[in-house]
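Of the protein chains in this complex, all but one are displayed in their positions.
Moving on to chain A:
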Amino acid sequence: MAAPSAGQQRYFNVMATGQIESGRFEGNSSLYCRYVFSCGEDWSVMCGVEEGITQMASSSGSTANGSVVWNFPIDATFRSTCPHGWPQLVLSVYGEDYFGRPDMILGYGAVHLPLTPGRHRVTVRTFRPLASSLLGRLQSWLNGMRPEFIESLFPAKGEGREATSPCICSPRPALFSTTSFGSVSLVLDVAIQGMEQLGYAVPPPRAEGVRLIDPLAATIS
């Protein structure tokens, strides 16, 4: 198949493969993770799975520093005409809470796919929403009903973070608040095809701009 000439090319492709390796949520041992890709209007998924749920994994505690290993494969290929709306990986981790109640939301997180080709090790620190009132927080702790985002893609978006909830009983509206807890580590291999032909410069894999060396150390060694 002949490749289209540079002037005719309409799309570039971004391929992301990798693994959701592990998560670390101190004090929680049985976790599973949901992932969704979120991308802009000009983007479409060519092949691969856009969303998935990992198995329920638990850690035995002593060996893995409390981290839970999923090793869940991710493989998706995106096509786009414009880098605006670069794909993001939205993660939500669920698990048991202190009282062993299942399916509690533990954290949400989102990360852009790396813009440079190559292998990237990414750690996503996660957060979850808090109930808007103190009473609500206490209740959610007691009843085991934690607040969740209505839209699972919320972490990938900027809007709504400033939202307030007008509470009639209090003069000041309660601000939208979250708490950060835990992290998920991923390995992502990214390959980009056809961006240079569209006029975008693609950095070479894992290039670093400015670097300082120690000439003295170098001469000695």
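In the analysis below, a residue touches a chain if its C-beta (ideal position, glycine included) is under 8 Å from a C-beta of that chain, and two chains touch if they have at least 3 such contacts; residues count from 1.
Convention: contacts and distances are computed from a predicted model.
Undergrad: Which protein name, taken from UniProt, belongs to the chain you can't see among "Dynein light chain Tctex-type 1", "GPN-loop GTPase 3", "C2 domain-containing protein" or "Translation initiation factor eIF2B subunit delta"?
TA: So, among "Dynein light chain Tctex-type 1", "GPN-loop GTPase 3", "C2 domain-containing protein" or "Translation initiation factor eIF2B subunit delta", the name matching the hidden chain's UniProt entry is "C2 domain-containing protein".
Undergrad: Tell me, which residues in chain A touch the chain that this view leaves out?
TA: Touching the chain left out of view, chain A contributes residues 6-11, 24, 41-44, 65-67, 80-82, 121-123, 129, 131-132, 136, 139-140, 143, 145-151, 154, 159-160, 163-166, 174, 176, 183, 185, 196-199, 201, 204, 206-220.
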